[in-house]
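Shown here: the complex without one of its protein chains, the others still in place.
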Amino acid sequence: MSTQPAAASSASLQRELGPRQAQRTGPRAWFRSLKNHQFAFAGAIALTLAALVALAAPLIAPHDPIEINAVDRLKPIGDSTYPLGTDRLGRDVASRLVYGSRISLGVGLATVILSNLLGITIGMLSGYYRGLDNALMRVMDAFMAFPGILLALGIMAVLGPSIINIVIALSIVYTPRVARVVRSSVLSIREMDYVEAARALGGGDARLIFRHILPNCVAPIVVQGTFIFAYAVISEASLSFLGVGASPEVPSWGNMLSEARQYLRSEPMLAILPGVAIMIVVLSLNLLGDGLRDILDPYMRDARGVE
Amino acid sequence: MLRYLLRRLLALIPVLILVSLISFTLVHLTPGDPVAQILGDDATVDEIERVRHDLGLDRPVYEQYLIWVGDALRGDLGQSIYVNQPVTSMIIERAEPTLMLAIVALFFTLIIGIPSGVIAAIKHNSYLDQSLMLLALLAVSMPNFWLGLNLILLFSVYIGWFPTGGYTPLGESVVGAFKSVMLPAIALGFSQAALVARMTRASMLDVIRTDYVRTARAKGLPASRVYITHALKNALLPTITVIGLVLTVLIGGTVVTETVFTIPGAGRLVVNSVIRRDYPVIQGAIMMVATAYVLINLVIDLIYVYVDPRIRLS
Partner (left out) sequence: MLSEEHETTSKVRLSRRRMLQMAAGAGALSLASSLLAACGGDDDDDDSDQETSGGDSTDAPTATAAAEGDEPEETAAEDDDSEEDADSGTEEDDGGTDGGEATGGDAPGVMGGTGRVALYSEPPTLDSSWTTAIVVLVPSQHVFEYLFAWDSAWDIQPFLVDSFEIAADGLTYTFQLREGIKFHNGDEMVADDIVKCFNRWGQLVGEGIAAYESITDVVAVDDYTVEISLSKPFSPLLAYLTGPGGGMMVMPGEIAEAAGTERLEEYVGTGPYSFVEHIPDRHILLERFEDYSPREEAPDAYAGRRTAYFEELEFITVPDAAARIAGVEAGDYHWAEEVTRDEHERLQDSSDVEALVIKPLRFMGIIFNKAQGPMADPVLRQAALYAFNHEEIMAAAFGPPDFWRLQPSLMPPESVWFTEVGAEFYNPYDPDRARELVEQSAYNGETVRWMGPSDREDYFAVALTGVQHLQDVGINAELVSMDWGSVVERRTNPEEYEIFNTGFSFNPEPTTLSFIPANWPGWWESEAKEEILDRIMTATDFDERFAIWEEFQQLYFEEVPAIRVGDFFGLSIFRSNLKGEALPVSSFPIFWNVWLED
């Protein structure tokens, strides 16, 4: 496909569809822009496929992912019963990969949701009410002073190994970052004229926040959301690698990588497959995030035409 | 400027206090027994009780916190439960490998990242640009410990250029120190190099498109002179803030990298201490890392303020 600047493409859209349908904002236009943006689209497709695999796991997986069959340990790829081989406890690798997608995507999504719920609340409160701002931001700074993985490690040590705890730990790590982004959005928007106007018209605070401010924060939140998702997937793997992630019987990709560490030379596929799976998901998220940022970031959209 | 500095320093204090509270709370909420790790599988109940009492682990938590703070302000971070050595000296011993690792990784990041970004920007939309950016994305998407494991396999076991792990102190052998740190620095810095490349490329592009650059080109000045002497200087400004962030991410990343490469650094100390429930060490190490973090951020902010005339003059 061509690499025309978006200004040109929306001009061509305009010619074909008429002015009203060639709006620059709104979900429809976003989707159209997404289609124009090759990589992001590819990322979106890949993610959708991964989500489908995750949802359809019980139908797709050939075996039970946690059933131990010590007799069939360490079978290589291409085995008749186990297409992608088995691990050291005789569990089917293909099934574990499929079910692992549930966990990786689940952890990612849940982390995004939880960190955004907390982060948006804190960011809004902080940006809107100056009184709270200082205190809240100090606390956020304190949490951000910890290297993410260390904070997650510490929280996992307290809570114990489980998927839910990973989500909690990673959400705590990410909430300050979301809060910061939301806060700066709020700060920039609340000074704008139309907000002043709305306030002058007597709108209550809550209404103001939800109807005027929040919609304009959506763009950076969504973009950052994809990156948080990606980070969560990699962090789950890192935490499992360090031994403090999900409980070992859980078929997460991180656990698979951790167990495969010792077999790197004899059965390298045990490590390669989950590593590739993680890479695909994270790559898709990054592509999608980049693309969304291009589409949603008003500054860049204008500057595009300059080329 | 000085007032700004003082203000920032004062603002650090509540943050550090909060950090110490958070880490102390976390550490003491953690279940599991440090003593069990020390005494071995067959330890009897009496043995475990005896040692716990000897180590003062049966005192109330707030008392332990206050004692800790008092000592810490005097530079005494307590005694490791596991190895019975002072925490402060343990951390200082391990500072060298971690700093070496982080700095060499940073060096690698900048040496690879900045030129790649510049080239990609100059050759915008070319085959080279796009493959560099795709490679960058791949680098960012890879778990860095996975990359590390593969690097060990390739370069240490098969080719044998580098040791499989461990750290040779600078005092013993400068070359040895660099060799022992090379693979982990690459594993660690690879994804950051990608980010720096992307960042540099983006800001270079911004600058290239500005009027004054276009004017210079229109005037007929050769591309290289324009890009390198005029554009690069300004493009690097945002990169400076990124360096601070990169450094902090690198320090955080040493945690996993040191584990993969068996480097006796501060990151691995924290991981091991969490696993062993070695409370004084966890507490002390986290405080040191957090302090380093906020100080680095402060320094970067100061550099940025100093370097960017727009901010300085405002």
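Read from first to last, the chains carry the letters A and B; within each, the first residue is number 1.
As a working rule, a contact is a pair of C-beta atoms (placed from the backbone, for glycine too) under 8 Å apart; a residue touches a chain by one contact, two chains touch by 3 or more.
Note that the structure is predicted; figures quoted are calculated from it, not measured.
Taking the complete complex into account, the chain left out of view touches A, B.
Of A:123, A:148 or A:254, it is A:148 that touches the chain left out of the display.
Of the options A:95, A:224 or A:252, the residue whose C-beta touches the omitted chain is A:224. The chain not shown here is touched by just one of A:68, A:132 or A:218, and that residue is A:68. Although one chain is not drawn, its touching partners on chain A can still be listed: residues 1-3, 37-39, 42, 67-68, 70-71, 73-74, 88-90, 148-149, 157, 160-161, 177, 224, 227-228, 230-231, 234-235, 243-244, 247-249, 259, 261-266, 268-269, 271-272, 275-276, 279, 290, 293-294, 297, 300, 304. By the touch definition given at the top, chain B reaches the unshown chain through residues 31-34, 36-48, 50, 54, 80, 82-85, 90, 93-94, 125, 127, 129-131, 133-135, 138, 140, 142, 144, 149-154, 156-158, 160, 163-167, 191-192, 195, 198-199, 201-202, 205-206, 242, 245-246, 249, 252-253, 259-262, 264, 268-269, 272, 275-277.
Following the convention adopted for this analysis, only the chains that are shown with their structure count from here on.
Put simply, the C-alpha centre of chain A and that of chain B have 23 angstrom between them.
Within the complex formed with chain A, the residues of chain B that make contact are 11, 14-16, 18-19, 22-23, 26-27, 29-32, 125, 137-138, 140-143, 145-146, 149, 153, 157, 206, 209, 248, 251-253, 255-256, 259, 270-271, 274-275, 277, 282, 286, 289-290, 293-294.
Chain A meets chain B in the complex at residues 3, 138-139, 141-143, 145-150, 153-155, 157-158, 160, 230, 234, 237-238, 241-244, 257, 261, 264-265, 271, 275, 278-279, 282-283, 286-287, 290, 303, 306-307.
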